[in-house]
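Written out below as structure tokens is the structure these notes cover.
All protein chains but one are shown in place.
Letters are used for the chains, namely A, B and C, taken in the order the chains are written, and counting of residues starts over at 1 for each.
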């Protein structure tokens, strides 16, 4: 049994493999899952580099997908051989937000999925989307569900809505695919014309290279004939929020997800107020939302964008690739 | 026919009475209203002191209440003699927010109510709450409806919810009364122990003198046994928002109304995100919400708190009293 | 100036053309629209055959589309030459339902669109979807907006949801296209295998010939692996409601639109209760919903299904074709 453990705070070079006891057989209501894939999030990077608190020796990675090896007493939702994917908040099954920390999130407050197998409550997983490999499936745990919950559950997105996406990371590219699946129009920003070109090929209706456009919020607003966009998936934070507020329509939604540009900063609150807009903080979502999301994916035929895949042994390299920031969509880890 | 007009930007000493032609008889769908009362808002102060743009010669005051003197063809909702109160956004009848400026708000983009009589579309007024005098009725146009829409329409407040109110101005005191009417628990802040005492007598469950308590957000949070409040009526803006975010529960609502502490400032967006809280910008509300609010007031027997009443001739003094900031509830003007 | 007028109650043979004065130039806030197309609804049939009350001499047809010929003072939303389509409830601009009769519906309580041109408030029309001809555009006024409001506005449909449609009339076929546009899965019923085949080619995932399947509610339920469908667009009424209740999932939505099988009948209320399902009555929708719908259609490229087109002169024949009940989608009238 191999398992990835880290001493935090550590540099990525300190990521070492260590022995962990096999988790054994599932108890009542539990399943044993053999893991085969994960994808990286900035949250994971924060944990392994010590920016976020993680207990020493914690197994990293919040996203995990694999195959059910055994089911415990009373489990009827899964059978041996089922493809499954993990839940970011294993205790948040349904209903409104009640969790505001990561004390029970795999790869942070509890052990994650950079290991061979786990035994967990059946309610800590859902079925994987049909036809997805383990890396693809793992991408829905954090990035995919975040985009789905923001646009669909919180935002009530409908066909014809306009959506602004910031950058081409995992959440934004998932949001692009979800928005397109529901008939919405999408504007997306990047500092790379090549990435914008790629987004356009995936269905983005409007692209902005923000490097050449300091007032890109206004540019996006103009694209909507001055009406403003219905939704902004705000993965940036304070460094981009002023432009997002400029871009949003009166009564629109800004889904506040990101801290890429910092944890605190200047916000033009008077304009947010005048726009009568909603700035909705969110962290991923609940298990029922994930089940609904999987149902949507089963029907849609959408496949996530995995920029590059690393073997689990090269997890440190995978994180370094993430830090470089040149990826488009998700970074996969498989084993 | 007398009317209050101002040259903007002006000092309050430049407020002069000038002659305006009588508005005459109502046309199709219009009513003629003889005005008798108004209340002051910071918005009005902004207009008359030139902080907000107002065309030269604009008649001030957004709030107006009086008696229907005549009804035009096709008006069935009102009859001569009905007590009525004005709408802040006369064109926003129902549905989601679609207005983000004051170009059609009386006393700002169009003439207000500091005059003898007006002729307006019937849809620019609603019935006044039963038994209210003109000043009391006028207080619902801006401050009352803002509090009602925030807590009830946007926030879906229910009995047992906890509400944090900042200060004892018109919106906060209306919010206190509305929250109590619906069975909620209220915490309120002030720098004056005397005002806090008065709020407590009106039913506030918890009071905080923020002058002696820099971390009053935490104090309020502690009052809820660490759960956080369900609603914050944020009339402060960037100067208070960090404490409001500290006080709000996971998944709670912050109703962003105010610019008292500035139009822009440092906001701890990462905490807002972690709280999965909603920061909802809003400006007053629509006419249907006002109708519903009036229905609630008719049933409740609540009467608004009018701190002091000025005759229309002393409007400048009334505004000076508002600027002094020592009032509790609303400042009335009557004639 | 020609106009279609009817004496009600009348047989369709009594439909006669009569002279009406030209409506003249638009006044303030009005537009003059030259009409070119309409589509038929059962509501229209009810009016012209006298089943529903209609004043004598009323011009029929609720759906109307054409071109703006002139705009009155103060109209900024439309320009001469714009393609426009009428609103079923010209006074219901936004917000929740407030209308429960047809006293202001064109072709019923007021004159409809079976004529050359009308002058109406600009707010009685919206822009037509881009690239639609007049008949296609007219199909959104009643049938299209009904399907949109039910599934999207009331039902909050999302990708992956399952939808049950009853029959292949105008509302159901619009609902099929809308559901597909949003990534939902669709089951549809008919007594005609040919129509079911056609629906399948349009994207229906599951079809049921109810002539051979008395318990078709259970058949549809089985299709969802026993979970039940998220939405039923109930155009039948009491004759189909028991099966619809059988088919719907726990917590699902039944959008009650139709009276095809009668105005009253036996309903298994205990099962509706046990399903914790919602039976939501609705009649068409408001103007803002129509504007949102047009925006969705502009983005989607969907074109409505017009089974057959009749010249206005043959309106009686068009209604007879409707009564025959063999159509699929909408029946058009153009001139």
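Simple rule for what comes next: a contact is a pair of C-beta atoms (placed from the backbone, for glycine too) under 8 Å apart; a residue touches a chain by one contact, two chains touch by 3 or more.
Quick caveat: nothing in here was measured; it's all calculated off a predicted structure.
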Candidates C:25, C:274 or C:323 - the one touching the absent chain: C:274
Absent-chain contact - pick from C:84, C:256, C:297 or C:312: C:256
Identified contact with the non-displayed chain, of B:30, B:246 or B:292: B:292
Positions on chain A where the hidden chain makes contact: 93-96, 98, 286, 288
Interface with the unshown chain - residue positions in chain C: 96-101, 237-238, 241, 250-251, 256-259, 262-283
Residues belonging to chain B that touch the chain removed from view: 152, 156, 158-161, 178, 181-185, 292-300
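Keep in mind that, in the parts below, only the chains that are shown with their structure count from here on.
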Euclidean distance of C-alpha centroids - chain B vs chain C, Å: 42
Residues of chain C touching at least two other chains: none
